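I have placed the structure first, in the form of structure tokens, so that the comments after it can refer back to it.
A protein chain is absent from this complex, but the other protein chains hold their places.
Letters A, B and C name the chains as they come in the text, with residue numbers starting at 1 for each one.
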């Protein structure tokens, strides 16, 4: 009982560091791409969250376990999982694999919902919760 | 007849790429730091430009000549020059040197002024032009 | 008489700035993606340039003209052109359009070739020049 989606992206040269690995802070961007594409598959445009619904989604928590480095030009597969129906906040779990199928890292990112005007916290909006319902 | 200011910054690990050089796109951030500190020396806070004066300053043109690479942990000196009194737009010239005094790159960045609400172009505001007057 | 290739990429949230535009330094990464994909279409892997051929390709010059901002979640089309057969260096010209077909910016990026061991400049390698020959 969870919602899962995968997407792929290719490591850019500018994302590597002088160790020849993807810099450890870059994965936050990859996780962002993962969750945006995951909810796009549900018919939700994150871009409209701010412009149309006036809701901000700041990150509250991030936990990353780095197992193997990603390298330049690797084609990565990001598995994004929403493990439970969101209420006050929403959690995303991630696994990133390379083309050899090796698990590079896994992570959890938790976000909350803010009213853009008041910057006060609100519960998960219906237009996010409803399309997730069938998966739980 | 020009306005000049210098500031220093140290290269971060995450700014290098796998060549062991600072990634060529990172210098745009260094030039941004250069111009923000240059106008801070004039008593102008770029942060207030948007929040207080409702003016945006998007970049129109950038030209960079890369001569030598910057490397991790280098302490760089950014020389920022405003070569002429701004009217419709403002130009900044840059030279970045490392601790050995070697010139790493030079650049020109041109910005214009937008009214934040209408997103229409406006002339240079008086609170920017006035403190620059004595230098020209 | 030129070599052209296009690729697409979607703007990430982390690439925007508080103006709501893609930060002006990010385009350097987009141009990098453009040239890597352009030469991949010719059967050349940039990733092998360093690991297999021991050649580095630092950027010598970049010129960007910013016309309109890209915004979060825009699907951008990057047109990459090699306008002449490379000899001592290679030039790439770029045009980035959004989904409405608006031209957002254009650019020129010039790179040279370094022997990775000696860090001395070399001419364009045959494995790059040869697949480009038919286009000129």
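Criterion: a contact is a pair of C-beta atoms (placed from the backbone, for glycine too) under 8 Å apart; a residue touches a chain by one contact, two chains touch by 3 or more.
Everything numeric here is computed off the predicted structure, so don't read it as measured data.
When the omitted chain is restored, the residue from B:12, B:53 or B:129 that touches it is B:12. For the options C:23, C:66 or C:92, the residue in contact with the chain missing from this view is C:23.
Along subunit C, the points of touch with the absent chain fall at residues 13-14, 16-20, 23, 25-26, 72. For subunit B, the residues in touch with the chain missing from this view are 12-14, 28-29, 32-33, 36, 45-47, 72-73.
Contact residues of subunit A toward the unshown chain are 18-19, 21, 23-29, 32, 50, 56, 58-66, 69.
Here is the rule we go by: only the chains that are shown with their structure count from here on.
Central chain by Cα centroid: C, whose mean Cα position is closest to the mean of all protein Cα atoms.
Per-chain CA centroids place subunit B at a distance of 24 Å from subunit C. For subunit C, the set of residues that touch two or more other chains comprises 28-29, 32.
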